[in-house]
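Please find one structure pasted underneath; my questions will follow.
With one protein chain withheld, the remaining protein chains of the complex are depicted in position.
And now, subunit A:
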Amino acid sequence: GPLRPTEVSFLAESTPITIIPRQRLDTLPLISLTTPRLTPPQRATVPLWLALILKKQKRCNIVPPSWLSSHTISGILQWEHDNPSSFSGALPWHWLELSELLLEAASDDIPDANVGGEMDLRVLLRALREVRQSKARDGLKQLEGTYLLMNGLGMMEITELRGFAGMVVDGLRKLGAT
């Protein structure tokens, strides 16, 4: 069947992210990659899963990606409102999962995370999620038996739609709507 949200989130954890180590760590020769040597206070790039482990153990701070800021997200939110039939391509593939994971694990490293008010990052992300979700649902109502074009959706958003959209398109195909 389709991937579950937790599985999509797991896949997102291979995304590289910048950290500021607080402790030394030698390089680790793993199967999919060899991690860099961590020498505080030099920044390093590691996969997100490792960053999350180290952060939890208080052995690093995480540098939020540049798109994870109130300035960028509010700009994208405005674009989404101004363009009712497209999705912004400015968001990374795993934007939804990454914002959830990073806000949960490292909100103290993200300056806009605890601002409160309408420029609060969490508030903006929620609004962004809702406007895109509403557009996606409208898109679903236009399903034909051939294809539905919705560029710019993130992996989680696509996964959310995949099961239903696939079945409807198949149903239409069987009825001869191609």
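To be clear about the criterion, contacts are C-beta pairs under 8 Å (C-beta built on N, C-alpha and C of every residue); 3 or more make two chains touch, one makes a residue touch a chain; residues count from 1.
Keep this in mind: contacts and distances are computed from a predicted model.
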{"item": "Complex member absent from the view - protein name from UniProt, among \"Protein AUXIN SIGNALING F-BOX 2\", \"Geranylgeranyl transferase type-2 subunit alpha\", \"DNA replication complex GINS protein PSF3\" or \"Transmembrane channel-like protein\"", "value": "\"DNA replication complex GINS protein PSF3\""}
{"item": "From A:L30, A:I53 or A:M167, residue that would touch the chain that is not displayed", "value": "A:M167"}
{"item": "Residues from subunit A at the interface with the omitted partner, ascending", "value": "2, 4-6, 9, 100, 103-104, 137, 140-141, 143, 145, 156, 159-161, 163-164, 167-168, 171-172, 174-177"}
